[in-house]
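The complex appears here without one of its protein chains, the remainder shown in place.
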Amino acid sequence: MEQVVVTAEPFDPHVETEKLHGENPSIGAIVDFIGWMRDFNDGDSVSRMTLEHYPGMTEKALRKIVDEALRRWDLLGVRVVHRVGELKPSEPIVLVAVASAHRGEAFRACEFLIDYLKTCAPFWKKESTIAGERWVEAKRSDEAARGRWEDASKSS
Amino acid sequence: MEQVVVTAEPFDPHVETEKLHGENPSIGAIVDFIGWMRDFNDGDSVSRMTLEHYPGMTEKALRKIVDEALRRWDLLGVRVVHRVGELKPSEPIVLVAVASAHRGEAFRACEFLIDYLKTCAPFWKKESTIAGERWVEAKRSDEAARGRWEDASKSS
Amino acid sequence: MTIQLHFFASLREALGSDGETLELERDGLRVADVLDLLRARGGCWQDALGEDKTVMAAVNQEMCGHETCLADGDELAFFPPVTGG
Partner (left out) sequence: MTIQLHFFASLREALGSDGETLELERDGLRVADVLDLLRARGGCWQDALGEDKTVMAAVNQEMCGHETCLADGDELAFFPPVTGG
């Protein structure tokens, strides 16, 4: 199964998680992160969003992050799916699903993956508000979230 | 929506998460933990499991844990579903789904909920192996996982 | 006073009972006193509730320590450490 998918089509996070579990009876835990498009950001209502990416590099960057997670933790599977193109509120933007025998590894790896994705994978969001279109600014808190993983070698 | 469900019927974790998201367009992040029945435990293959609970107290204990999570973090919704009765390998045992505007809260609350559920909610597992039936022993690591949340007041 | 007793899981099986109504002559007993009374029955009671076993207790569906005092009409449950999730 392809671990990394970048798609311009809407996707169903549940179908993706189902694929990860398959009927693999040694999987004891799955932790999923699903990021949804919100109808409100920075004080304005948002009616539409366009997600731009860097074809080729984006997939490579995601695969590199997944490989790092597989190196750090004992996992039974990883799936990362990210939308690009035009999105409407309440559509899923990203799914990060991690399977493991025990839950600690899956929690750590899932949060690691989304923290790195947010700061190292080339995606850019543009929002449509009543005042027009605007590019979303990078958040300092995302940089800080990623920083937590840099000193730590293998977290428990 | 009922936040806590204890059910003798198989459940679909994805339908439950879908209910949590609803079409609430202010939800930016959902973190799900799904615990699955494994076909192997403590060196033996397991063909069937029976989950016993304490009707009344179990639901109360789960609601108390959920209330504590809502007090500690800024959340947009919580759903906890737990199977009881007879289970087969690859069936979901438990779902803990947490919705929030930003991801940090959802990750913390989801792990808090499952760590407390594992040590404070009255459920007991009995496994059927080729050698017969046996009650699952409580794990010291679960007690340690819960302990992490006791000193910490509101974790960031 | 009267206490409603419940036993769960491996303890229920070891005792061959899921509970009983217990009539007590004295008031103001603690959970530990009830445990002593039950152990005094000997046999499977003494074994399953032995000091070497971890026996959890809940009074009126709230987990509690063995020093908790009981009142007339209380629901008292004994069970092994929980293993859900």
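For this structure, a couple of remarks:
Residue numbering begins at 1 within each chain, and the chains themselves are lettered A, B and C in the order written.
Simple rule for what comes next: contacts are C-beta pairs under 8 Å (C-beta built on N, C-alpha and C of every residue); 3 or more make two chains touch, one makes a residue touch a chain.
Keep in mind the model is a prediction, meaning the values are calculated, not measured.
Note on the chain not shown: across the whole complex it touches A. Taking the complete complex into account, A:His53 is the one of A:His53, A:Arg79 or A:Arg103 that touches the chain left out.
Within the complete assembly, residues 35, 51-54, 56-57, 60-61, 82, 93-94, 114, 117-126, 135-139, 142 of subunit A touch the chain that is not shown.
The rule is short, and it goes like this: only the chains that are shown with their structure count from here on.
Here the spacing of subunit B and subunit C, counted between their Cα centres, is 27 Å. Averaged C-alpha coordinates give centres for subunit A and subunit C that are 49 Å from one another.
Separating the CA-averaged centres of subunit A and subunit B is a span of 23 Å.
Under the contact definition stated at the top, the residues of subunit B that touch 2 or more other chains are 35, 114.
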